[in-house]
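What follows is chain A.
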Amino acid sequence: MDTLLELADVGKRYGNGTLAVQSLSLAIGEHEFVSFLGPSGCGKSTVLRLIAGLSPVSQGTITWRGGAPHRDAHALGFVFQEPTLMPWATVFDNVWLPLRLAGRPRAAARAGVAAALANVGLAEFAGAYPRELSGGMKMRVSIARTMVSRPRLLLLDEPFAALDEMTRFRLNDDTLALWQAQRFTALFVTHSVYEAVYLSKRIVVMAARPGRMLADIHVDEPYPRQAGWRATARYNALCVQVSQALQAASAAQADAGAGHG
Partner candidate 1 sequence: MAERGEPGRAAPGAGGTPLVRRRWVRIAVPLAAFLLALAAWEAVVRIAQIPHYILPAPSLIAATLRDNFGSLLPSWLYTLKITFLALLLAVAGGVLLALVIALNEWVELGLFPFAVVLQVTPVIAIAPLIIIFVPSTTAALLLCAWIVAFFPILSNTVIGLRSADLNLRDLYRLYRASPWQTLRLLLIPSAMPYFIAGLKVAGGLSLIGAVVAEFTAGAAGKETGLASRILEASFRTEIPKMFAALVLVSLTGIAIHLAFNLLSRLVLGHWHESESRGER
Partner candidate 2 sequence: MTSIATKFIAVAALLVGAAAAFPQEKVVFATNWKAQAGHGGFYQALADGTYKKYGLDVEIQQGGPQVNNRPLLPTGKIDFLMAGNLLQSFDNVKNGVPTIVVASIFQKDPQAIFAHPGQGYASFKDLVRAPTAFIGKDGQFSFWQWMKAEYGFRDEAIKPYMFNVGPFLADKQSIQQGYSIEEPLSIKAQAGFDPLVFLLADNGFSTYSTTIETRLDMVRDKPETVRKFVEASILGWYNYLYGDNKAANALIRRANPEMTEANLAGSLGLMKKLGIVDSGEALAQGIGAMSQARIKDFYDKMVKAGLYKPGEVDLSKVATTQFVDKGVGLDLKKKLGAR
């Protein structure tokens, strides 16, 4: 598998002195589904923002194969924890946004927007306003918007945390289906062990204060993964293993905290 991007000794210190990420080194391969798992404050969202170019690194480098995608506005997609839709615009106009900003007029973008909406099952809601949609539907519009520009790398920052469990499970499956169909690389931030195990090929476990990687766990289950897999012993064993790694992360954090206490 080819490497898509490589983080070498990447660190981020904020203006107020907080060390959000300390010396992270990591390689992400093409078409991988990688989860970042850790307690709050471990820097997982910060890592995503650094990769997206929304924040500059304080140290280290991020290298991309084939050059930084920062020249190509369409190579990256970002799904926030909130749906982040423009409330004054229709669903169509919200999904059209990435293409519109790149200069594609409405008529030319119509097909792409329709396809993206169909992919998330919201084709007949193109004329609705965000206010009329439920939380889950808004999140799917957000995903459709991200997909409309066919990104190489999709960054998702705890996108389903605010939704109820049934909607979350459904969106998990939808995300996996999209990933299989479109063949992008996915970086998924979550605090849920179960979600990380269900979705990912790789789980990067992080600890907080300062943010750093503690474990890089491989999840062997082949794709496509069905909902039934959640009930298997193999799944639960994996969850236990990852949980233990997470507890070690919390303990490491407590030690670090005690050290500075």
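Heads up, the rule we're going with is that contacts are C-beta pairs under 8 Å (C-beta built on N, C-alpha and C of every residue); 3 or more make two chains touch, one makes a residue touch a chain; residues count from 1.
Here is how the candidates were picked: all candidates are chains of the complex that A comes from, given by their letters.
This is a predicted model, so every value here is computed, not measured.
Asks: Only one of these touches chain A in the complex, so go through 1 or 2 and give me its number.
Replies: The touching one is 1.
Asks: Which stretch or stretches of chain A touch candidate 1 in the complex?
Replies: For this pair, the touching residues of chain A are 49, 52-54, 73, 76, 78, 80, 82, 84, 86-89, 97-98, 100-102, 121, 124-125, 129-134, 136-137, 149, 170.
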